[in-house]
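Shown below is the structure under consideration.
Every protein chain of the complex appears in place save one, which is left out.
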Amino acid sequence: MMRDAADTVTPGFQVDDPVALQQGFGQLLKQNRLAMIGLAVFVVFFCIALLGLGLTSGRNPTFDPSVVRLQEKLRPPLSKPNLETLSTEDVPRLGVYLFGTDDLGRDVFARMLQGAWVSLTVGFVAVGISVFIGIFMGGIAGYFGQRHTFIDTLIMRFVDIMLCFPSFFLILTVVALLPASMYNIMIIIGLTSWMGTTRFVRAEFLSLREQDFVTAARALGVSNFRIIFRHMIPNAIAPVLVSATIGIASAILTEAGLSFLGFGVPPPHATWGGILSDGKRFIFDAPWLTFAPGFAILIVVLSFNLFGEGLRDILNPKLRERQG
Amino acid sequence: MDNGKDILLSVQDLKVYFHLNQRLAQAVDGVSYEVRKGETVCLVGESGCGKTVSALTTLGLIPQPPGEIAGGQVLFKGQNLLDLGDDEMQKIRGNHIAMVFQEPMTSLNPVFTVGDQVQEAIMVHEKVSKTELRQRSVQLLEDVGLPAPEERLADYPHQLSGGQRQRVMIAMALACNPEVVIADEPTTALDVTIQAQILNLFGELQRERDLSLLYITHDLGVVANIADRIYIMYAGIIVEQGSAPEIFHDPRHPYTQGLLASLPNRAKRGARLHSIPGTVPDPAYKPGGCPFHPRCNLAIETCQSRFPEMCDYGNGHQSRCPVLYDGNG
Partner (left out) sequence: MRFVHSTTRPSRKREDTVLSFIGRSVIQKTITLFFVSIVSFLIIHLAPGEPSQVDPLNPKFTPEMVERFRKEFHLDEPLHIQYTYFYRDLLTGKTVSWKDNQSVLGKIWERFLNSLPLFIVGTIITWTLSFPVGIRSAIFRGGLYDRNATFFSYLLISIPGFFFAYILIIFVVTQFHVPVIGLKTFGIGDAAWPRLFMDRVWHLLLPSILGATGGIAILSRYVRSQMLEVEGQDYVRTARAKGVPEEQVHYKHALRNALLPFVTMFGLILPGLIGGSVIIESIFSWPGMGRMAFEAILARDYPVILTVNFISAVLVLAGTFVSDLLYLVVDPRIRL
């Protein structure tokens, strides 16, 4: 709208002005309340997951997620343990079952702590793998594709082929065929979700290739390798960041779905999807077994989605001037 | 000439601001101009000086937010348009004041035929029968010089050239015989040969229909043939105004002088073309004092601090340059 006004009232705020971008970035993030909340929740989640790893692992963990207390099963949240029937080392550290206990009398709070780390690592590692493959394949297709059309065609056809698979079904099939382990899940989610990144890294590279600073670098005899890593990837990274953030959200959801179906990280290790799955038989008697992990997944995934969308708004110069 | 009764459209001390990323862009900062019956008024300035914004405000087409009309009046036949509600404003748009835009390529809706769009312009303001609707739209297309107007009705915009599309835009603007037509750089996006045709078309239509035309452009050269009066705009304010001969032959503002000097046909053969150093300031970061002083070769110290008042040269010729005024006594 109003080409005349819009073009001229916001100069000095284009993407190729890195100082303005950085200055504006923090400010814009502060303005975008939802994104800020998303970032805050993400940071809290990160700390809890790290803390959870420390407190629930080792020989004698502070919060032991695997202690079975059959006499204390299905206790509601915030209920006090019955000290007479428990041996001292089985008493929950907080003196109370914060999130209740499950059908084996295990402390749901401790299990949630342990599960946080699974969700976090699966999200980050899976997306790390897919981003790496995406940048690699997209970069090759976009940078060398013009001269060697063969490479470009090969990679893009491969993307087409991969997109033909129904993704959750494919992941489920492979996870079911392979031995159950957290690493398999991460790798498989990563290997089946790189296509989007590849497509837009390629598109980004194709347009960056034509820009003057790349031509100039090439004219100076800078090597292809250096051009790609020093000049092009930093310029293409913004949209990758956005899709990675949202990718983490969907990877966490996928892992939870797999755990729910019983193909997750093998027991006795707790995962949020697994706790929910175990609790589904008791939804009317012990709803906390559904709500505690359910809300945890919801909040974490929501925070990643909000932060990712916020990033997209901030990094998209066209939208930026509309925000006002 | 100064008969107030003839004034159709009068913009008085209009201020339009934009709130962008916590900055305030004062796109139009106290602009006044008027358009009399049957006259062609040109609003001239570089892109970004606020001329389009002031025109869009006249029709209530500034989106709010981010825009804000911070002050002033837009009087049409004595009625302040800024006070009108949406429904009343709709009856003005297209019916009494019509507008032709800069980009003919994108200003027509791609999914409707030319006929649909011209007829719609009539239909929203008048109740007419289908046959009359058709007759009138064919007549309109003929008036704006579109060949084979009957067949054009069924065409989609993408089947027409840029010049033809702009003719359709003009036909739509004329659909309800408006008193005032605002043309916002209507030839800028067109080829040079087509530009001349469209400009001539405006001239003809204006004479035949006794239109009041507010012609907005960045090109002082274009307006020489059609303008009765000229307003020169810079950074959201009017810096000089007067009749066309006075502006062309006796410019009293360094900016106007610079614009005239940079016209190719005025320069001596073989001489270097003049250009004004620097660029139009960002409306969010305007220099203090006279907004033109950083680019002005006549600037003195007071120009940096004192906002220039209008200096009257008589006969409606006014300029915002005290330096030149004092020099001439």
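Letters A and B mark the chains as written, and numbering starts fresh at 1 in each.
Heads up, the rule we're going with is that contacts are C-beta pairs under 8 Å (C-beta built on N, C-alpha and C of every residue); 3 or more make two chains touch, one makes a residue touch a chain.
Predicted model only: the values in this text are computed from it and were never measured.
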* Identify the residue among A:F132, A:F150 or A:F165 that touches the chain left out of the display. => A:F165
* **Per the touch definition above, residue among B:G48, B:G67, B:G94 or B:P291 touching the missing chain** => B:G94
* Asked: Mind pulling the chain A residues that touch the left-out chain?
  -> 1-3, 34, 157, 160-161, 163-166, 168-170, 172-174, 176-179, 249, 253, 256-257, 260-261, 273, 276-277, 280, 283-284, 287, 290, 293-295, 297-298, 301-302, 305-306, 309
* Asked: Tell me, which residues in chain B touch the chain that this view leaves out?
  -> 59, 61, 65, 86-87, 90-95, 98-99, 101, 103, 106-112, 120-121, 124-125, 156, 158-161, 169, 172, 175
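We adopt the following convention: only the chains that are shown with their structure count from here on.
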* Structure fact -> So, in whole Å, the Cα centroid of chain A is separated from that of chain B by 52
